[in-house]
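A single structure is presented below for examination.
Here the complex is missing one protein chain, while the rest keep their positions.
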Amino acid sequence: MTTTPEATAAHRGEPDTAAEILARARALAPVLRERADEIERNRKLPADVVELLRGTGVFRMGSAREWGGPELTSMDQTRVVEALAYGDASAAWCGAIGSLTGPIAEFLDADVVKEVFPRQDMITAGVLVPAGHAERVPGGFLLTGRWSFGSGVDHSDWVTSGAFVFQDGEPYASPDGSNPHESRQFLVPREQVELIDNWHTTGLCGTGSCDYTITDVFVPENRTYTFYEPRGRLSPLSTPDAFMRMLCGVALGVTRAALDHAREIATTRIDRMTGTAWSDSFRVQVALAECEAAFHATRSGVYGGMTRLWEVLEAGGEPTPEERAASPLSWLHAYRSARSIVNRLYDLLQTWSINKSSPMDRWLRDTTTMCQNLPAQDVVLESVGAYLLGGTPKFRISLGITT
Amino acid sequence: MTTTPEATAAHRGEPDTAAEILARARALAPVLRERADEIERNRKLPADVVELLRGTGVFRMGSAREWGGPELTSMDQTRVVEALAYGDASAAWCGAIGSLTGPIAEFLDADVVKEVFPRQDMITAGVLVPAGHAERVPGGFLLTGRWSFGSGVDHSDWVTSGAFVFQDGEPYASPDGSNPHESRQFLVPREQVELIDNWHTTGLCGTGSCDYTITDVFVPENRTYTFYEPRGRLSPLSTPDAFMRMLCGVALGVTRAALDHAREIATTRIDRMTGTAWSDSFRVQVALAECEAAFHATRSGVYGGMTRLWEVLEAGGEPTPEERAASPLSWLHAYRSARSIVNRLYDLLQTWSINKSSPMDRWLRDTTTMCQNLPAQDVVLESVGAYLLGGTPKFRISLGITT
Amino acid sequence: MTNQLRGDDDMTLTAQAQAPGTAAETLARAEALAPVLRERAAEIEQHRKLPADVVELLRGTGVFRMCWGREWGGLELTSAEQTRVVEALAYGDASAAWCAVIGANTGIYSNFIDQATAKEMFPRTDMITAGLLQPSGRAERVPGGYRLTGRWPFGSGIDHADWVTSGGFVFEDGKPYASPDGSNPHESRQFMVPREQVELIDNWHTTGLCGSGSCDYTITDVFVPQEHTYSFGVVHGRPSPLAQPDAFTRAMCGVPLGVARAALDHAREIATSRIDRMTGVAWADSFRAQVTLAECEADFNAARAGVYTAMTRQWEVLEAGGTLDDLTPDERAASPLSWLHAFRTARAIVNRLYDLLQTWSINKSSPMDRWLRDTTTMCQHLIAQDRILQSAGAYLVGGQPEFGISLGIV
Partner (left out) sequence: MTNQLRGDDDMTLTAQAQAPGTAAETLARAEALAPVLRERAAEIEQHRKLPADVVELLRGTGVFRMCWGREWGGLELTSAEQTRVVEALAYGDASAAWCAVIGANTGIYSNFIDQATAKEMFPRTDMITAGLLQPSGRAERVPGGYRLTGRWPFGSGIDHADWVTSGGFVFEDGKPYASPDGSNPHESRQFMVPREQVELIDNWHTTGLCGSGSCDYTITDVFVPQEHTYSFGVVHGRPSPLAQPDAFTRAMCGVPLGVARAALDHAREIATSRIDRMTGVAWADSFRAQVTLAECEADFNAARAGVYTAMTRQWEVLEAGGTLDDLTPDERAASPLSWLHAFRTARAIVNRLYDLLQTWSINKSSPMDRWLRDTTTMCQHLIAQDRILQSAGAYLVGGQPEFGISLGIV
């Protein structure tokens, strides 16, 4: 009897379409909103929240059809992340990070994928920046290091970590001379990773993005990979920037939530000092409209650029410089606009914002913290500017440049 | 019979106090406002406007008491420039530039001063950036070059220009080894300078800040100087940053003028579409108040920093790093705030701003152009930042650093 | 090279004796005309209105035909296609593009006029209508029509127009005329008057958009037949996405978008080759240039995507036979907000790039000077005023919009 993987997924009742995953994400959002305070205090996702996320299909949304996954486009993935972030930013952040399992599979050999990812809703987390030390040994590497900002590592199945490669204690150069000191990604079972309980932050408090260490763990050669050598089918998800594309959905989802919250309040509030309804107040009308204008442009920029890039990559084409540049610029713009809109709305609601019982407090802190994440940093602007001007981009992966 | 220079000046009816010069500048402002359009079209100050400026005493305000000048403090000088700029920015700009005669005299030998500046209301203009070539010859230099942005050169008596020194065609190093390629300032009579009619700009159109050339002109040794070797009495005006201090009065004066203009209009206008008086409109009230808040802070920052620096320098003290840094930062802040306030007010008045008959049009263009002047450029921020962080400032003269 | 608005089409200007038949062809012609407009921008500015031959060059692109339905022999471009054409022209010169989009609205006005009359008034679909829609004149009811008198400001492109459309309040026996159905205590309408019956006042001396000739004009006691008057509340033509009261403001934001793109390309071209004199560092390697340009690109991409996203969604709904009421409130508000955002973002970008280039910007020989003044001036148009924010905000929270027509609320 032949069974297609999709049929299998459907048989198991797992969500296997964009529409279904998106619907489940939207349905989960109010639950996440209610539990946001608890998630924050827990400083990582409670175990049952992880299972609620798993139930939406978010962790499998990037898995390829041939593995039985639903293989959502980046646009659909972003919509799912937005929907979750409408409920809670930390949960959405971990949802997005955990969904990298599918894309990572594209960089592993097929037999390894079958071995490490028997299911498509397993969670891979970790830090890609090469902060570790990997000594070449027979059959693989001995990995040691400490990594910062390991969002969602605690509830993950596999941890992927970047490390520089050494041989006999010396930096290992690529055999073809292309790289004087090679770095790779290393896949390690969660059990072999130690967490350091140091995630105490302004916002995104529930992501559990603490430091972690790996000490002298043997990693077989075939559980290592680089983003420059996809081994699966080439797709718009197998370019190195794909990992960051949908993450800005967190910023968009939070902003939409804040806008809706402020609009709902503005519809009924009366100014105590003057007796004017907020719905008739120029201050309120203009602040809300400016925020809507900025949000609409920002969100359109994200989906417009992403759609165009997807079309070109899917057709096997080479994006123009402007098309490449538009992608990381739109992420950065999403994070920064989200924060500036949330700040503006926080001020609009004045003392109604400051209490912890108002979601504005959390959204302010979440968006501020998000803006410190690499895709929102000045280095993105610097790199894209350099790319467009013919200079040397520092952060090339954001541009999807692999050569 | 002994006559003090002050008595002489007073005898000739020339303004010799800050109060008198300021009063005359204020009295001239409405005249300048009326002639602003003509000044702009002329692309340099009409000859009689130069004489009107001379009559206020602005050109002599920086001259030392021992030369018969009124020796205004930088704060009083700035107030005079503000008052003139309330009338017209281009006239005030040329007034400020022309007033450098006094400070320059502090860098020349006394007998040379008597020779070149027989009167204290003579005008020196020119470009300090070393853009020329000065070949050492017996008794002096042969000067050749082309300089950009020579504001007010046309109506000047003397032109001062920066140039690199050469000997036998080779870069000339300071004998003490401190400077591998020396540069100096060269004082040349206006008649030996050729103007190039290329001042066609967005704003500050009436300053005549065109390029000029000097070709193979002999400059005696004693008509050259450097800002690192004051020869007159040391005073707060003999540090190299003194030349730029009062110039930001142009920005402040224009902004005050724009604020008063907008306030006057707002007091009487009725919104056609809604019938609301502008004086009762939240939009108008808040825009004006925000602009007043920004202006008040900016102006206080200028005078606060300048007063403190003056006190320290006058007492022969060494300013703290913060006191040094505050000075160029306050100039830059004045230019940039002026422009942002004028932009905001231009928008407040909407289509009433766009017509050439509204002064908002000129002020918008003037403040935009002013912001491209060196003291308003990013290089000031960069240099002050470097200075405060222990890096290497590029634009040290703005910090009054001579060593 | 970095001109995103340029196509590959190398059609020559001489080929334009033949009217264009498609959106692509119109866009290609607009793109081909842009460098010509750029070269003539200083002349256009000094002329304070479009030179006659520039009007003909615009006519040759087909821009004036783009809003006319196919049944009239028009091009019937979508709002998004129209905006792209306007962007392409503004890449060359803002004043020319401004007059183009104003004149192109003729096809939209025709939807609100008695169709037989419109066929008489507009024997060709490349004729030009200009004028001010806000009611500033006085129209006395007389048998068969009105006698119109008034003075209107901001008549962009009126000098080269065939017809002038002007808003006026209606009076009867010298008293304000109320709508018979009681809906309006003082009715106002649009009045179409042949250009020859309009007097221009030469008072267009402005910071920017100097070449648009948006001077005041007067009409004095001119008889306007009833059928030459119209109201945006009543559609006479075939129902279409362009037979909507907000249709004539949609493509205007192509002007700031085209100018911003032009400024971005200009600054990038300069930054690619310039070396900082003081330090010897290439601008291509300078944090300042990299970050400024990238920030401006980011803002531009978002503003432009916002415009086309809202426009495309609106068109989908209208083309399927829906009305503006079938949009969600967010979608409906997104249209005017995206226009305003495009105007204001374009201006902010041009300001930042002006500063990036510093003293290289201030000279009249640099296009930065003109773009700064153009974008500043266009931001004073109603479409970019706070009133648009007020109206959209009020609409979203249940207050009273001051200017409902921006939301298609007549």
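Here are some notes:
Labels A, B and C are assigned to the chains in the order they are written; within every chain, residues are numbered from 1.
Following the convention adopted for this analysis, a residue touches a chain if its C-beta (ideal position, glycine included) is under 8 Å from a C-beta of that chain, and two chains touch if they have at least 3 such contacts.
On a predicted model such as this, the values are computed, not experimentally measured, just so you know.
Seen in the complete assembly, the chain not on display touches A, B, C.
Note that of B:T56, B:Q185, B:S238 or B:T298, the residue touching the chain absent from this view is B:T298.
The missing chain, though absent from the display, is touched by one residue of B:L45, B:M61 or B:A266; that residue is B:A266.
In the complete assembly, the contact with the undisplayed chain comes from B:Q285, out of B:T17, B:T144, B:Q167 or B:Q285.
Only one of the listed residues, A:F243, A:Y346 or A:Y387, touches the absent chain: A:Y346. The chain omitted from view is touched by exactly one of B:E20, B:D109 or B:E382, namely B:E382. Within the complete assembly, residues 286-288, 291 of chain C touch the chain that is not shown. Across the interface with the omitted chain, chain A contributes residues 148-149, 198, 200-203, 273-274, 283, 343, 346-347, 350-351, 353-357, 361, 364-365, 368-369, 371-373, 377-379, 394.
The omitted chain makes contact with chain B at the following residues, 263, 266-267, 277-282, 284-290, 292-294, 296-305, 321-322, 325-326, 329-330, 332-333, 337, 378, 380-386, 388-392.
By our rule, only the chains that are shown with their structure count from here on.
If each chain is reduced to the centroid of its CA atoms, chain A and chain B end up 53 Å from each other. Put simply, the C-alpha centre of chain A and that of chain C have 40 angstrom between them. Taking each chain's centre as the mean of its C-alpha atoms, chain B lies 42 Å from chain C. Residue positions of chain A touching 2 or more other chains, listed in rising order: 281-282, 286.
Contacts with at least two other chains are made by residues 386 of chain C.
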